[in-house]
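Here you go, one structure.
Other chains dropped; remaining ones untouched in position.
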Amino acid sequence: MTITFNGAACVIEDGTTLETLLQSMSTTARGFAAAIDGEVVPRPTWQMVVLREGQAVEVLTAVQGG
Amino acid sequence: MSACAKSHEFSSDDPFVLAGVELSSRLILGTGGAPSMQVVDEALAASRAAMCTVAMRRVDPRTSGNILDVLDRRGVRVLPNTAGCRTAREAVRTAQLAREALGTDWIKLEVVADDQTLLPDPVELLDAAAELVAAGFQVLPYTNDDPVLARRLQQAGCVAVMPLGSPIGTGLGIANPHNIELIVGEAAVPVILDAGIGTASDAALAMELGCAAVLLASSVTRAQNPAAMAAAMAHAVDAGRLARGAGRIPKRFHAQASSPIEGMAVL
């Protein structure tokens, strides 16, 4: 199944949750926030959210700025 | 020594309170533009800043080090911004993600109109401010130096207004002090000069005009010696604050002797 992760196409297994996805890419998810199709997904719900074909996932964190 | 004492004396007359929180410094540091975390850390120490801005960007596995760790180590409050956003919609969502990621409802609201001037879009800015206030955010909007827009942002419930001195990163200083004076003159919330400062005397002037604080980024992080400039800015903010409170002499067209005229000898 293909989703868009931070702007790039990304193939994942069916049933992957947001939590699983994020764990796969970083040991610590400290200071992360995620949105699916523009809607913020609160961290407590990450493990309940099962990703669906074609969704756009954005995961942001704080960087030097402003 | 005694001057330090004095300086605290005067500052302590009115602590800097923002959204009900007292901050120990009237210098807010932007962390962008620094070549490394190490430089940010040194500038932070030298500036004595109590709050720093950060931007929200896509996670990048390659990056090592986390700006949040640096801020935590220094016990500095984080102020996320919405830099790069062009619309109220983008800015609001970015603010929501920042709140989720950083656990703070404070947001430096930036909604710029284009890349060349990075000037705020007044309409989108006002819309975003109203929406974020309604959503329970403490909104600190980066605005132009229009006294009317500053007033409207306050009416919308912003906890501060942050007018520019001149466009971001230009170092042109305070292009229109008259507007800053007008904004300060009627503001019911802290006025924080944001953007345009190039050197210490600009920061001192901002405080002399009555600003409650200054927000600095490029002028410090892109200086040849960021830590030295950060120290300079810390002194400049104190200098301007103290001078504002001290009541400067009026400007005169003609000279006035500082030595007594009477008692001259005939030689």
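As written, the chain order gives the labels A and B, with residue 1 at the start of each chain.
Throughout what follows, contacts are C-beta pairs under 8 Å (C-beta built on N, C-alpha and C of every residue); 3 or more make two chains touch, one makes a residue touch a chain.
Everything quoted here is computed from the prediction, not taken from an experiment.
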Whole-file subunit formula (labels as shown): A x4, B x4
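Throughout what follows, only the chains that are shown with their structure count from here on.
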Whole-Å separation of chain centres (CA-atom averages), subunit A against subunit B: 33
Of all residues in subunit A, those that touch subunit B in their complex: 6-7, 25-26, 30-35, 38, 40, 42-43, 58-66
Subunit B residues touching subunit A - in the complex, by the definition given at the top: 30-34, 37, 40, 53-59, 61, 63, 66-68, 78, 80-81, 83, 93-94, 96-102, 108, 110, 217
